[in-house]
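All protein chains of the complex are present and in place, except for one that has been dropped.
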Amino acid sequence: MVKLAEWRGKEIFRRYGIALPRGRVVRSPEEALSLTESGDIPLPCVVKAQVLAGGRGKGGAVRFASSPAEAAEAARGILGMEFHGETVKELLLEEKLPIARELYLSLTLDRSARLPLLIASAHGGVEIESVAESDLLRLPIHPFAGLSSYEKRRVLRTLGLSGSTAKSVDGMLDRLWRAFQHEDAELIEVNPLAVVGEGVVALDAKVIIEDDATFRHPEYADIRDDRTPLEEVAREKGIAFVQLDGDIGVIANGAGLTMATLDVLQQFGGRPGVFLDLGGTDDPAKVTEAFLLMARAKPSAVFLNIFGGVTRCDTVARGLAAAIAQVPPAERFPLVARIRGNNEEEGIAILREAGITSLHELQESAQAAVAASKGARP
Amino acid sequence: MVKLAEWRGKEIFRRYGIALPRGRVVRSPEEALSLTESGDIPLPCVVKAQVLAGGRGKGGAVRFASSPAEAAEAARGILGMEFHGETVKELLLEEKLPIARELYLSLTLDRSARLPLLIASAHGGVEIESVAESDLLRLPIHPFAGLSSYEKRRVLRTLGLSGSTAKSVDGMLDRLWRAFQHEDAELIEVNPLAVVGEGVVALDAKVIIEDDATFRHPEYADIRDDRTPLEEVAREKGIAFVQLDGDIGVIANGAGLTMATLDVLQQFGGRPGVFLDLGGTDDPAKVTEAFLLMARAKPSAVFLNIFGGVTRCDTVARGLAAAIAQVPPAERFPLVARIRGNNEEEGIAILREAGITSLHELQESAQAAVAASKGARP
Amino acid sequence: MSVLVDGDTRVLVQGITGHQGTVHTVQMLKFGSKVVAGATPGKGGSVVEGVPVFDSVEEAVARTGANATCIFVPAPFAKDALLEAVDAGIRLAVIVTEHIPFHDMLVMFHYARMKGARIIGPNCPGIAAPGQAKVGIIPNVVFRPGRVGVISRSGTLTYEIVSGIKEIGLGQSTCIGLGGDPVVGTSFVDALPLFEEDPETDALVVVGEIGGSAEEEAAEYIRTHLSKPVVAYIAGHSAPPGKRMGHAGAIIARGRGTAQSKVSALEAAGAQVARFPYEIPSLVRDALAARHAK
Partner (left out) sequence: MSVLVDGDTRVLVQGITGHQGTVHTVQMLKFGSKVVAGATPGKGGSVVEGVPVFDSVEEAVARTGANATCIFVPAPFAKDALLEAVDAGIRLAVIVTEHIPFHDMLVMFHYARMKGARIIGPNCPGIAAPGQAKVGIIPNVVFRPGRVGVISRSGTLTYEIVSGIKEIGLGQSTCIGLGGDPVVGTSFVDALPLFEEDPETDALVVVGEIGGSAEEEAAEYIRTHLSKPVVAYIAGHSAPPGKRMGHAGAIIARGRGTAQSKVSALEAAGAQVARFPYEIPSLVRDALAARHAK
């Protein structure tokens, strides 16, 4: 899931010919000053923090300016802000347009229907979750037919548009659809879509690109605005690594087993703080790397819960044994291990040699991990 | 059916990135001389008549030149030639490439399967009709899936290619498929597709664009290389008008009825010379125009055979009556009329007022028309 | 019973507010069809010849229970009209519109098939079952209820032939004009089984044209599956090779699709093949007599 900052989303919009306000990215108050002084950004203008979380307006991360000095002041006020855990490093400066109405459009996936879903509403400019279901049009689009004119007419009726404004939205719908497909987007959201004069303009852009499609779009592979530094390192090594609020480290394989492991730990009073999904691997070195990465997260204890399938128990045991030897004494932590499934006996034997006992039951091992996190020796 | 001359087809190929020999269109021996002298067209080169009929090589409409003088001489020899009824007005001058093998590729329509059909053969450079069925690969391509890699691999196996030549054809197949779809082609044929060094080059290009799709491709609407002047006038007026070898004119409505009418005339010893399909119309003026156009073809007699449906009998009768008054005495011809179907009685009455008797049976009226064409008064 | 349409067919007319749409709505109503709705974007709320018009097919279906559509919209918009009908749940679409690009029709055909909908046409006169319903534009005057099924690739030639059947005192169970385009939603082999299974049909008339191989495929089907007598006719014996005769389908290419190839195939399949349209009615009468004599 590659979430793009507003300005990056708008760069995509621009490539597809979607109407936008005039705007520029700035990273300092000085830039804001000079772009408004030069007229590159007309006044009055909007200064928007480039963060991924929503609710920027209410949160003070969007300000208005009617002079270059105000623009610089607004930039100074927003840059460096902490906004829902993100530090604001970039701003988008845009002309402020006279908005007649605010509408909503998005394209996403309807998992049940296995179809792209177009959502439209005449009630834009607010969080779409807060709009009543009866005010939303949900229109599944079949990829074999594409976005048909009749479907666009339904959208226009929902938005209550006609004439040249309708025509402007009609063209935009085609462009959004093309962008959704060609950029392998998970989500394209325009909220608000502003009626300005006879046409429409995308005031905001929320674009999420599918991670799995980055082999077709290497340009997105480097965009990683929503990851912590350790998550980023893990990603580079091809390990799924997520940081949470607790203190117990979890190493498991497979999303379902990982989640079930977290659930069980929590049930016994533990607080999972970081988890790491090995996925399917048969490379002990990857297990070693994962374990060392886990060590860097400084967990109070680690629970290794592996069910061997593609990833065999002996592979995990070998990687783990190699890793333990490498952890610096200062970074050591209690470890509870449970390995089951393919090559279970070999794995258990290898762990035993490394001084680690593999427990059999999920329940007892989770309890042991929680106890260890609270200071008991496993 | 917009048949494109080779050079026009190659212009499309170039737009889609399909590899071609270096070439230029010339319309005089002087152009051929200067382009080869300047090196714009490298020597040796090929000089090809730009006509729509096949068999140019055997027919002397393709020549080779190894000096500018020879190029000019070849151009002089070919320009102005009559080739299967076409006068050669344009030539394509192309570099002569060192050809290792000649292959065949085309995309067309499989009517029965309702799917585009890719045809490939390792036996290129000859008329594809002469290639044994066992040496042809016929591959239906589903529009919902597009041209898949596995299908391209089948083509490459059929062509006996591997390595970089295969890669070159793989890319070309994607481009041909895109051109076939995006240009609304009825046929795209590359014969021969030449293996030159490690790659492939389209030595010839046969492209037919679908008439019905010209609303999406206005650039093709003006290309009409395969029509006689009268057919061209008819086309501008929206009338289907075809010239044949005989002398009887036929005006009918609908392709099936028109063909059946021709069949019946021929059965009774008549020779249809021009036919005109009114199609569906309810505009008497169009009927008048059609009739006057028919007059310009100087038929020995005209058989009007109408079964009224969308085109009502009274509309036809009205248009016909108006037209008869406008035909100059020198251009008059015997007329046999048969109008049936919707508003038959009104139509017959209108014709009667204009001095024309409508016959009832197809057989008797066809016989009358044949007799009239041979000098008998209808 | 009849084929594909009957007294329960509730017809929607897409493009009802256009000239042809209106004219043929009147004719369909006169024929006895239940034309329950029209659809033209932007014209919702109006009434044409007593038929309510809706902005969308979805609304028309929801409000009137329309279950078949007759499409008259211009070629550039026909694909959209068909997709709209199919997505609204309509399972029979007669497309009268001509000049639809076949690349569009490929998508229309496979999309409709995927959703379980049948297309008749495009560029076709449609379907009519005398005494039941008509969806299309075949002139009402040529019909008379009876037991002869007619399947044809032609328009006016069909009228000529159907009319001839009426003139000798016979009538039709159902008549389907398939359309002459290179890509049609329903071809002979799709339509033949419907008539074979129709208890109201005693004999079949198959009207073909040169070009393509639909008649050859029909012959194969007739040979292997059909128990009812078939009278066939192929237009275009005298057509010169390679000349376009009007229908995009009527091109002879590569030695296939000639009149002779089609006639031979049909004769080999046991069909009576008329040389001229006016021979058809008596061949049908003979075929019926032979069948009843059995």
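As written, the chains take the letters A, B and C, and residue 1 is the first residue of each chain.
As a convention for this text, a contact is a pair of C-beta atoms (placed from the backbone, for glycine too) under 8 Å apart; a residue touches a chain by one contact, two chains touch by 3 or more.
Quantities reported herein were computed from a predicted structural model and do not represent experimental measurements.
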| item | value |
| --- | --- |
| Contacting the left-out chain in the complete assembly, out of A:V62, A:L147 or A:L262 | A:L262 |
| Touching the absent chain when the full complex is considered, from A:S121, A:N253 or A:T288 | A:N253 |
| Hidden partner chain, touching residue among A:S28, A:S66 or A:Q363 | A:Q363 |
| Interface with the undisplayed chain - residues on subunit A | 1, 109, 111-112, 114-116, 129, 142-144, 181, 184, 186, 210-213, 215-216, 240, 242, 244-245, 252-260, 262-267, 272, 277, 279-280, 282, 306-310, 340-342, 344, 361-363 |
| Missing-partner contacts on subunit B, residue numbers | 142, 144-145, 148-150, 153-154, 157 |
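We adopt the following convention: only the chains that are shown with their structure count from here on.
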| item | value |
| --- | --- |
| Where subunit A and subunit B are represented by their mean Cα positions, the distance between them in whole Å | 56 |
| Length of the line joining the C-alpha centres of subunit B and subunit C, rounded to whole Å | 28 |
| Multi-partner residues of subunit A (at least 2 other chains) | 144 |
| Residue numbers of subunit C (touch at least two other chains) | 107, 110 |
